[in-house]
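In this view, the complex is presented without one of its protein chains, the others remaining in place.
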Amino acid sequence: MTLTGFLSQLLQLAIALLLAPLLMGWVNQCRAWLSNRSAPSLLLPYRMIRKLFMKDAVVAEHASPIFRATPYIVFGAMCCAAAIVPSLATDLPFARAADTIALVGLFALARVFIALAAMDIGTAFGSLGARREMFVGFLAEPALLMVLFTASLISGSTSLPTIVETFAHREIAIYPSLAFAGVAFTMVSLAENARIPVDNPATHLELTMIHEAMILEYSARHLALIEWASALKLFNYSCIGLALFFPFGIAVGAADWLAILGAAPALIAKLAAGGFALALIETLSAKMRIFRAPEFLGTAFLLAVLAMLVNLLLGS
Amino acid sequence: MAALPLYAQLINLLAALLLLLAFAMLAQRRVRSLIDLFAAQGLALSVSTAIVAFGTHQQHLYWSAGLTLFLKVLLLPWLLHRLIAKLDVKWDVEGLINVPTTMLIGIVLVVFSFNLALPIAQLASTVTRATLGIAMASVMLSFLMMITRRKAIPQVVGFLSMENGLFFAATSATYGMPLVVELGIALDVLVGMLILGVFFFQIREQFDSLDLKHMEKLKEGE
Partner (left out) sequence: MSHISLELVIAAIVAWLAIGTLGLVRPRNLAFVSHGLFPLGAAVGLALAAVGLSAIGPVSQSTVLPLGLPDLPFHLRLDSLSAFFLLVLGAAGAAISLFAAGYFRSGEGAAPGLLCFEYHVFLAAMALVLIADDAYVFMVSWESMALSSFFLVTTDHRIPEIRRAGFLYLLIAHIGAIAILLCFGVLQGGSGDYTFGSMRSMILTGAWPSVAFFLALAGFGAKAGLLPMHIWLPEAHPAAPSPVSALMSGVMLKTAIYGLLRVTFDLLGGQLWWWGVFALVLGLATALFGVIFACVQTDMKRLLAYSSIENIGIIVAGIGLTILFKSYGKTLLAAITLTAVLYHVLNHAFFKSLLFLATGSVLHATKERSLGKLGGLIHRMPWVAWLALVGTLAIAGLPPLNGFVSEWLLLQSFLFTPSLPQSFVNMLVPLAAGALVLAVALSAYVMVKFYGVIFLGRPREPNLAYAQDAGWLERIALIWLAAGCVVLGIFPVNVIALLDPVNAMLIGSTAIHADSGRWLVLAPINADRASYSPLIVLVVIVAVVLLTTQIVHRYYHGRVRKAPPWDCGFPLQTPRMQDTAEGFGQPIRQVFDAVFRIERHLPSPFDTAPKYAVKVEDHFWYWLYLPLARGADVLARVVGKIQQGRISVYLTYSFFTLLALLFFVR
């Protein structure tokens, strides 16, 4: 573990924390443009988080300590994931702490804690949200695992730095299996991040909510942490997708300040393009009923399995 | 892993697309979209034939690609759309078994075809021989679609897309068949379509519906 590696690790974590709300703001701006509305400011999520921190927290009378601890735990899990996903460089000392399967486990940890906190208050909406979130989660995990399998078959490893290094050194060619896996990964990350077509993040109708229903009771700093953690989750999923499918620009090998500084604009450009694509998908689709989610995620699973089989057959 | 030449990579991509379209047709519920998917499959097929023609410098394959484009992407889908409009088909396609189970069976069939095709592919001498497995898999999937559908039109589309798969197997494994054979097959398919169209009208008149379970009344002892 070199000093440069450690500093680049901290830099990466700091950039993740700083850029995640900006990514959310960018996606909202693109959605507004695509719907021909005037867009809110790019910095609105930052102002929202700051406003929430300043408020007094209102907690239900019979909430248990799980309710108050969950925002911190979820935020911690997302920060840990952000420290592990190679967005700028692959020489990260903490990257060996978790491979992709362990990352999926970290996201599951956050999901379970939020579901428990939602059930803690004992209202109908809390348990509704918890039930639906666990439902979408259990369907998404096999599809996500198949995508990761495909990537690991091609690169011979489940460790993200190794995957990035392998892919960055391959020649640019058309890989049908990666194309299918990419589509499957996009579908799974739409489901896991509570975006349309699985869940509408901007809805006000409680009976249609999945993720929002679980955090109805949170206010002030707890809500701020949970919103920040959701933004971080989207950021992490985007970075994982970029690392698996578009690893160009990430500084591979031993950490070198020039390469890392050069990786930052590449990251921002890729995230901007990804955010625009996400806004496009959200504008063009409609939210489905919750019981169509198995079909949606089943399609993702099928695509991922096809990707793996095509890779085994064609070798690409 | 040495990179294949560009045309081989494109063929691999189109092969994967073909397989994906076969699965999509298996899961599709609406008849109009089914025919559009079939047209897309024909398009993928003709593009891949054109690429093979470009890569191996065989002139007659360009004619093949053109014929496929005309027949499978333009004429047959147009005929089918007209048929639907005349028969006033509005229903969604129902299957004998539900969609997830069909998909699972489809995946098992794909694995089976891939394994079957691996030793056969060793015998061929083309660069794109690995796509033989995909071609066989799409034939199997089309057959599955024919088996699990209850209405007549999806069965016909399944039959046609089986021919698509066989054609793709021919181009990928042996770089095309003699043009005479292709013209013969194309004529067969066209005539078959016309006859089936006539049959549809007859079935519709007899039973007032194109649901094939009515045909079961024709069995002995009723």
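Order of writing sets the labels: A and B. Residues in every chain begin at 1.
By definition in this document, contacts are C-beta pairs under 8 Å (C-beta built on N, C-alpha and C of every residue); 3 or more make two chains touch, one makes a residue touch a chain.
Just so you know, these numbers come straight off a predicted model, no measurement behind them.
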{"item": "Hidden-chain contact residue, picked from the options A:Met187, A:Leu225, A:Leu267 or A:Leu314", "value": "A:Leu225"}
{"item": "Hidden partner chain, touching residue among B:Leu118, B:Leu166 or B:Ile185", "value": "B:Leu118"}
{"item": "Which of A:Trp26, A:Phe149, A:Phe167 or A:Phe296 contacts the chain that the document leaves out", "value": "A:Phe149"}
{"item": "Identified contact with the non-displayed chain, of A:Ala130, A:Ala231 or A:Leu303", "value": "A:Ala130"}
{"item": "Selected residue (touches chain absent from view) among A:Ile15, A:Ile73 or A:Ala173", "value": "A:Ile73"}
{"item": "Missing-partner contacts on chain A, residue numbers", "value": "53-54, 56-62, 64, 66, 68, 72-73, 75-77, 79-80, 83, 94, 96-99, 101-102, 105-106, 108-109, 112, 115-116, 119-128, 130-132, 134-135, 137-139, 141-142, 145-146, 149, 152-153, 156-159, 162, 206, 216-217, 221, 225, 290-291, 294, 301, 305, 308-309, 312"}
{"item": "Touch list for chain B against the chain that is not drawn", "value": "107, 111, 114-115, 118"}
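In this text, only the chains that are shown with their structure count from here on.
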{"item": "Separation of chain A from chain B, taking each centre as the mean of its C-alpha atoms, in whole Å", "value": "38"}
{"item": "For the chain A and chain B complex, residues of the former touching the latter", "value": "171, 173-174, 176-177, 179-180, 294-295, 298-299, 302-303, 305-306, 309-310, 312-316"}
{"item": "List of chain B residues in touch with chain A within their complex", "value": "1, 3-4, 9-10, 12-13, 15-17, 19-20, 23, 27, 99-100, 103, 107, 110-111, 114, 117-118, 130-131, 133-134"}
